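Notes for the one structure printed next.
Every protein chain but one is kept in place in this view of the complex.
We just call them A and B in the order they show up, numbering each chain from 1.
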Amino acid sequence: MTIAQFAILGGLLFSVGVYGVLVRRNAVLVLLSVELMMTAVNINLVAFGRFYDNISGQIFSLFVIAVAAAEVGIGLAIVLLIFRNRSSANVDELDLLRW
Amino acid sequence: MVNLATLALSAGSLLATAEEEGHGVELSDGGLLAQYAWLMVVLPFVAALFITLYGKRTPRGGAWIAVGTVGFVLVYGLVLLISHWATPIAHTENINIATIGQFDIEWGVVVDGLSIMMFFVVGAIATASFTYAVSYMEGDIRETAFWASFSLFAGAMLVLVSAANILQMLVGWELVGLASYLLIGHYWEEKENSSAAMKAFLVNKVADVGLIIGVLIPALIVGSFRFHDILGAAVEGNPGLVKYGFVIGLLLFIGAMGKSAQFPFHVWLPDAMAGPTPVSALMHAATMVTAGVYLLGRMFPFYNSVAIDVLPIVMWIGGITMLIAGLLAIVQDDIKRVLAYSTVSQLGYMVAAMGAGAYTAGLFHLFTHAFFKSLLFLGAGSVIHAVHSNNMSDMGGLRKYMPTTFWTFGIGSLALAGFPLLAGFFSKDEVLASLNYASSHGTPSATFVMWIGIVTAFITAFYMARAVFLTFFGEYKGDPAHEPHESPRLMTVPLQALAVGAIVAGYFNVPGIFTPFTDWLSGREFAPGDHHAESFDIFVLVLGSLAGLIGIAIGYSFFFADGESQEARDRRFRLPGPIHTLLVNKYYIDDFYMLIVNFIKRPLANAANWLNGLIDAAVSGTGILMSVLGKFVYEGLDQRGIDASINAIGGGTGEAGGALRYIQTGKVQQYAAVLFIGVLLLAVGFFIVTSR
Partner (left out) sequence: MDFSLAGNWVFLVLAVVITAAAMYTVSTRNVVHAALALVTTMATAAAIVIMLGGEFVGWVIVLVYIGAVVVLFLFGIMITRAQVGKATALDHEGNVRVMAAVVAGLMFAAITYGIVELFGDAQLPEEGVVRTVDIADSMFGRFVIPFEAVSFVLLAALIGGIVLARRDEER
């Protein structure tokens, strides 16, 4: 098994996540795509940790998971708040900062 | 020596005895009594926490809880003191909190002669002032905050006193500083009071820089924060400590100078009188300000072995402080400020005694001073309570209205003035005698300090006579509509108790006859190697007492006047103009400090001002030039041409902005897309650069 196959798979997952972040209108789905990107990063961290025979890779993937959990919690709370105020969870309607 | 130390430290051993250097005192470990000494330290903190949380729901803001805890400290301290008197105790209890590298961070309680003496003093004075404050602070706007801070102070002071390692002492040191800050600024609505709190804090911080460095160097050399290890290494002549002994000793002393208000750090203490009077009595007279002296006492084996060259400096600083502060006390009108300067002056005595190598004499003066000075402050508070003014020019004739306050205050004043057979007489005499002793045993310059001490004794007697006569004799000059009355019993009983202390405290160390105090203090690890005369020094005794009596007599002739007006008395006592100005302005030391502060600010401000002037000139010059030129251009050039080009530029900018503003769509995902593209470009750039 080569390192490249895992890393490229991670890259593919990450790119799919990028696509999702850019293309989705529903804020919940955007957050979901962000989770995909995080998972891609996790796979890469573990793969490179194995490659360099270093435990830090797995430790940091655990940190990423913890931060991702926090991010989902806060993100969904914000989405909920926006939905409550504007009766919509669509990101493209949130353009108060535009010209 | 090492055996003694290890044995005395071992918590479990029931009776650890060993030969003390020199006088062969047997030290016991004190049993359960010493092992549970931590209760004294912890309880006030518990009270502070409880009052903070539930004080508002407790009657009187939790006042009686606070009084109860310090009462416990007094009782426990007294029991410890008596059992220490019977069998000297030296015991240390250590708990490891954390280990950082080679250093153990510990919390320890040391129970030995020195700390037991301080436990008792803190407990006694705290109980008196707390009880007094129950009545004094009644109806105060922030009573809960007061009691919480006051309890915090009691706990912090006990942490400091019971510290088994130098780091813990630093913690206690800063905690008492915090409590002091909170309580000085208790009435923070007035700018002056909060500034005083800030001043006390800042001055102390400057000095604390010295202390912190002085704490770290020996710890790094010895590899431990424990007093036991540091003092042990010093006594054994650790080469590192021998090499840096002078620097360490000096740095620690700088810290002590800050807390004990020694010249030139004395400026904060008089301003600290902005706090409530019980606070002044407990913290700024009896206990907190003596922390510096206590530090010197705790480290005395260190000073006596490796930092012996620092001691003359210590002695001289003490000498200078006692004189200048004593002189300042003469011109004050605010009764609390008289006492504050007097405190600074008396602290000078203690420090000078320490510097002369007289460990016992310095701490004995601390012991007696705590009683009579807190008595004086509480008496002053009682007076202030009655006349609603701090100024002696609003008082007068009060002995008729408040007899108990009068006679207790009188005893305190006489004790402070060194009136024979009262507390101050014995301790002051011992300080002077030890200075005289030092002058013939290796420190010739101590003679000068001794003479300064005698002069100061005269000055002390004089200003105390002034204070007493202005306050209690003559005519009442305050608000005639409001007749002063004696304070409630809750305030007078502590006064009476302290008055008893001010009389008897001195008898605990009558040289050559009855010296339990000396035995208490020498009952500790590493005999401090005290220098003092074994019996009365008749020469100094007579001189010192005479100075005091003459001071009282002169004060009497100037200020005692039943029925005489204030103006008449003022006319009789008038200092020469320049000296008076100098004293009223506190030798301009505060102004000097402001000068230093401004010295940093002023050049900057000046440079900015100069630059401003330059710009001003340039602007107005350009303006004049422009108006001339403008007229010429307006008339000379075709107006329309320029107009058109200006309009074109303006319009162009507007249109460009109008076009570019569409970038700001407000759509997060477009921004994200741009972000990703940017990262991509960076990555591509990175590949190109690295592949080359």
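Observations on the structure shown:
Convention: a contact is a pair of C-beta atoms (placed from the backbone, for glycine too) under 8 Å apart; a residue touches a chain by one contact, two chains touch by 3 or more.
Just so you know, these numbers come straight off a predicted model, no measurement behind them.
Chain B meets the missing chain through residues 669, 673, 676-677, 679-680, 683-684, 687, 691.
Hidden from this view is one chain, which touches chain A at 1-9, 11-20, 22-29, 31-33, 35-36, 39, 42-43, 46-47, 49-51, 53, 55-56, 58-59, 61-63, 65-74, 76-81, 83-84, 89-90, 92.
The definition used in the following text is that only the chains that are shown with their structure count from here on.
One inter-chain figure worth recording: chain A and chain B are separated by 57 Å, centre to centre, where each centre is the mean of the chain's CA atoms. Interface residues of chain B facing chain A in the complex, by the touch rule stated above, are 661-662, 664-669, 672-673, 676. The touching residues of chain A, when paired with chain B in their complex, are 18, 21-23, 30, 91-92, 94-99.
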